[in-house]
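One protein chain omitted, others in place.
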């Protein structure tokens, strides 16, 4: 339907960028775009090859995970997207990949330490790794609980989803988000690059120190605050 | 001959995908497609460059390794394919590559541990590494024995080739298979990606734990069993 | 304006080469070209995607960092470029990237040791890593101070910017330069390759020795001195 075309197109474009950026193999990822006025998001159908996708294939789902429009089954990770859209009111797009380096960090169940300004230009915290889910959560509604596992990790650490737009889920893989799905795609590529750099840094120097506070603060202020001076806006 | 065209085309397409997916350098791989009604499979000729291959070049071989149709010598690994088709009745395609990360694991003679859900989405066991062959097997009919070495490893561990569609052969390289040769190609790409992720995981955290049982079970059930909900089928 | 067209075109071409050479992701880099007669340089505007850049977008800046021509805000690293042009009279182009391997070395705060002739063909010193900036420098005029941090590192080690055309800034990333911006781009690609080789060398053999003095001297003489015999000039 016409009212969904904008988010279907945005979700489609975002999904198509994931293999182009080297972030997904086959169908190992999904992107969604949200329309807050309509209270729905458009998401990739489950297990369909990227080369066969069309914008109109994007399934329209509400924030409780009910399919509102579309004939195909939505991505198996749809409930995770729904939980995040429902609870985090300022995000407009979500991306999930199994990108190689970020997923390897997730498999180690550890945060990605902030080692340099490439990282600090995007977030001034270690990239959090939400802990392994309890057996109860796994055996319950798994994808729904994955959304809560992410939210709980942010609550426990007092992190804001507007400041930290990416997370690892232990033994699983990364999720990223942003004001738009374009920003969420950008964040997933940044996360993969930062994950690779952090791995290399540790390989060269196992005791490499985290970035010092003055540099973290400086890079935060360059992009935020009253004196921000990065970009054209 | 016309009756072989379907498997020749399928084998050809699969062989051509291997360099496109970055899984083979030069001629370091081969794919075959099986027709169980005819009791034969089509396989790449030995040592021919991928850019010169044509569908009609695929050699037709029976399950004892005899060439039934074709003027070129079949792949030097043909007998391994023949043994697997003869003994495992439900497989329709086989792929052999020397893909970089999977081959490195094979060279270490160790299984690839299950570290995350990328792995568990495809198989819920460590990826088995068949042990180094005995001198007697090597000095006998080497490629034929390679097939038995793979089958013996599955029998010893009580693994099913319908559940675990990939194996490493120690000091050699991976084999994968599936209901179709398309699925076998898919599995060889998944294996390479999982092999890379497992290597990185160990590099970042040498004592990284295997995926916990509840997550292994959950991912098995997502794709199998009565409540399966992945994909469009 | 017409007088700036040559350096705008050179800076544009150089900026476009950075993603083509795999040295930058999104907008994580910038290149500038200098006209010493006019006392200005052309540099990429801040945060503009490479695919949208046009030569006329290059901002013209003087050696004190003042915008002389152009409507967009120049790169946030502009003051670092300005300081280097002002103080190092023989350089005509500068490139800054966050290329993966060089940035990982920067994050370890260590020099890249000279392990082989690939390195020695370009410079006969370890690639220097300027130390982490003091809190005072960071909290002052950060990008301006980054330029001084680089110059101080060269002064402390008695290095010449004509002989050593690249540097790492600790916890940040590499800068390179040369007589022209084309040479600066070339140097940034060489640095990334040498950084990768040095990492691999240490991985294979943690106590790998530096290149011995006779080989360092020989490679210096092949490209410099009266008996130089590399290239067509």
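For clarity, chains are labelled A, B and C in written order, and residue numbers in each chain start from 1.
Following the convention adopted for this analysis, contacts are C-beta pairs under 8 Å (C-beta built on N, C-alpha and C of every residue); 3 or more make two chains touch, one makes a residue touch a chain.
Since the structure is predicted, the reported quantities are computational estimates derived from the model, not experimental observations.
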{"item": "Chains on display which the left-out chain touches in the complete complex", "value": "B, C"}
{"item": "Hidden-chain contact residue, picked from the options B:21, B:48 or B:159", "value": "B:48"}
{"item": "Residue, one of B:9, B:87, B:107 or B:180, that touches the chain absent here", "value": "B:107"}
{"item": "Touching residues on subunit B - with respect to the absent chain", "value": "25-26, 28, 45-48, 72-73, 76, 98, 100-101, 103-110, 132-133, 135, 138-139, 142, 171-173, 199, 202-203"}
{"item": "Touching residues (missing chain, whole complex) on subunit C", "value": "115-118, 186, 189-190, 193, 196-198, 200-201, 203-205, 208-209, 211-212, 214-215, 218, 222, 229-232"}
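Here is the rule we use: only the chains that are shown with their structure count from here on.
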{"item": "Topology of the chain contact graph, where touching chains are joined (line, ring, star, complete, other)", "value": "line"}
{"item": "Geometric centre distance via CA averages, subunit C-subunit B, whole Å", "value": "46"}
{"item": "Intercentroid distance (Cα basis), subunit C paired with subunit A, Å", "value": "33"}
{"item": "Where subunit A touches two or more other chains at once, by residue number", "value": "203"}
